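The block that comes next holds chain A.
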Amino acid sequence: MTGAWFDIAHMLAGGLVLLSLMLLYQDRMFALLNVFALHAVVLSLSVAWQAQVQHAPHLYITALIALVLKAVVIPVALRRIVVRLGIHRTIETVVGIGPTMLAGMGLVALSMVVMLKATAQADPLAREDLAFALSVVLLGLLMMVTRRNAVSQVVGFMSLENGMILAAAGAKGMPLVVEISIAFSVLIAFIVIGVFLFRIRERFDSVDVGALDAFRGERL
Partner candidate 1 sequence: MLVAMALMGVAVLLAAALLAMALQALRGASHFVYPLCFMACAVLLGIACWALLTAADPAPTLVLPIGLPWIGAHFRIDTLSAFFLLVTNLGGAGASLFAIGYGRHETAPGRVLPFYPAFLAGMNLVVLADDAFAFLIAWEFMSLSSWALVMSHHLDAENRRAGYIYIVMASFGTLTLLLAFGLLAGSGGGYAFSDIRSVAVALPGLTLTLVLIGTGSKAGLVPLHVWLPLAHPAAPSHVSALMSGVMTKVAVYGFVRIVFDLMRPADWWWSILVIAVAGVTCVLGVLSALMQHDLKRLLAYHTVENIGIIFIGLGLALAFSAYGMQAPAALALTAALFHVFNHCLFKSLLFFGAGAVLNATGERDMEHLGGLIHNMPLTAFAFLTGCTAISALPPLNGFVSEWLTFQAILLSPALPSWALKLLVPAVGAMLALSAALAAACFVKAFGVTFLGRPRTPLAASAHETDRASLAAMLAFALFCLLSGVLPGLFIDGLAPVTQGLVGAHMPAQTTLPWLSIVPIAESRSSYNGLLVFVFILISTLLTIEVIHRFASREVRRGPAWDCGFPDPSPATQYTADSFAQPIRRVFGSVVFRATERIDMAAPGDARASRLTVIVRDLVWEAFYAPVAGLVSALAEWLNRLQFLTIRQYLSLVFVALIGLLLLVSIWL
Partner candidate 2 sequence: MLLVLALAPLLLGFTRKVKARMLRRRGPPLLQPYRDLLRLMRKQAVIAENASWLFRSGPYMIFAATWVAAALVPTFATGLTFSWAADLIAITALIGSARFFLALVGMDIGTSFGGIGSSREMMFASLAEPAMIMIVFTVALIAGSTQLSSIAQFILTNASLRVSLGLALVALIIVAIAENARIPVDNPATHLELTMVHEAMVLEYSGRHLAMIELAAATKLLLYVSLIACIFFPWGLAGPGGDTSAFVVGVMSYLIKLLVGGFLLVLFETSIAKMRVFRVPDFLGIALMLGLLGTLLRFVSGSF
């Protein structure tokens, strides 16, 4: 395949990483959701591009799912939850934005090193793709770890899933089963989270996980 194709794929994947870093950077709830929507869009683009490159039409479905679900439905739903539950719109972070960003950089570097070392003989596209995917995953995890309130943790988890999908899409010719399962699982995951938010709202007036953590098992 020609360099241009490769560059586009490269650019999209790189853009995803960039957006993950931006997610880390956000400190306002709505902005976070917006950026996440963008994240999802870019993901669907890159997946679609992979479909194009690999001539794997089934990947388009994945791309579509990503677009619809992650770029539209979920952000909207979350936004409504935020409004309904009157969660204050700022995101409390554990460590400051600056250090988090630095850590993010470090993670990106790490994932590069690991992947490029590991996949020496795989084709370059797959290598880049995996490397970026891993960094997205790690960044998502970092986000879950460094954010205090539930919505942002959910967002972090979502971006983590995006990384998964990126990787899966990059894995050339990976059978359909997997994408379906991913979409399926993410769907389930989200429903469950929704259920939980509901239950939790029944009991607490905020989704702040901190309130949940008041009880930790042994305080009987």
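How these were chosen: all candidates are chains of the complex that A comes from, given by their letters.
Please note the rule applied: a contact is a pair of C-beta atoms (placed from the backbone, for glycine too) under 8 Å apart; a residue touches a chain by one contact, two chains touch by 3 or more; residues count from 1.
The structure displayed is predicted, hence computed values, not measured ones.
*Asks:* Considering only the touch criterion given at the top, point me to the candidate in 1 or 2 that touches chain A in this complex.
*Replies:* Candidate in contact with chain A: 1, the rest do not touch it.
*Asks:* In their complex, what parts of chain A are in touch with candidate 1?
*Replies:* Interface residues on the chain A side: 94, 107, 110-111, 113-114, 117-118, 138, 141-142, 144-145, 147-148, 153, 209-210, 212-213, 216-219.
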